[in-house]
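Dumping the structure here so I can ask a few things about it.
For this view, one protein chain was removed and the others were kept in their places.
Showing subunit A:
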Amino acid sequence: MIVFEKVSKRYRSFQALTEVSGHIRRGEVVVLCGPSGSGKSTLVRTVNRLEEISSGRLVVDGVDVSDRRVNINEFRRGIGFVAQQFNLFPHLTALQNVSIGLYRLLKMPLREAEALAMEHLSRVGLAARAHRYPADLSGGEKQRVAIVRALAMNPKIMLLDEPTSALDPEMVGEVLNLLRTLAKGNLTILCVTHELGFAREVGDTVWFMDGGRLLEVAPPDRFFSSPQHPRAREFVAALDHG
């Protein structure tokens, strides 16, 4: 579903990704972890071309991401993206945040789009919050709206960049619960997270990155109990103590 072939990314003089190769199968849930600054966000953002890759090849659902001929907006519609900071549109209500894509992109009539958006929100228990603005939602609610906004477009792939890192501890659970249900479906998921329990439970594979390189790919149990790469060992040891 997603194939990285020696993907590199540099910002001027800084090498953010170095020859990352790996593939993610359809329906696979990949948990991406690694120390801060290791290039996790950059890697995730190359998948929907929020970051252009400098060299290598990246094929997503049969489409070469760097190909100038692909209709980028249509391509992105099939890939949900959820960031740490939610990035809800503050001037729109929760409902409008979800319906804007349906209305503008899937060209549904406004009523239908809002009805469908409401259905999506209800499914995650946010029906009562539908007409609130993001400023009047808790962090957990905002992130659930952001996830629903992405899901509403019916994507095949979900990219999540530390979806729970900006949340107060008591709100992490509600978002992880939602992500658990997602993981059970047939979505392909690439999720950056440091939630160990979550990674073990829903992850099919752990990708460990450091210094812009993909250093280890392993099933969660093996990765967290006996990491192979020295850097991975340090990382897991630090997690266990923290």
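Methods note: a contact is a pair of C-beta atoms (placed from the backbone, for glycine too) under 8 Å apart; a residue touches a chain by one contact, two chains touch by 3 or more; residues count from 1.
Here, contacts and distances are computed from a predicted model.
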Hidden chain of the complex, named as in its UniProt record, picked from "Cytochrome bc1 complex Rieske iron-sulfur subunit", "Dyp-type peroxidase family", "Amino acid ABC transporter permease" or "Lactate utilization protein": "Amino acid ABC transporter permease"
From A:9, A:149, A:213 or A:231, residue that would touch the chain that is not displayed: A:149
Among A:76, A:120 or A:213, the residue in touch with the chain that has been omitted: A:76
Absent chain, residues of subunit A that touch it: 48, 50, 73-77, 79, 81, 83, 85, 87-91, 100-101, 104-105, 134-139, 146, 149-150, 153
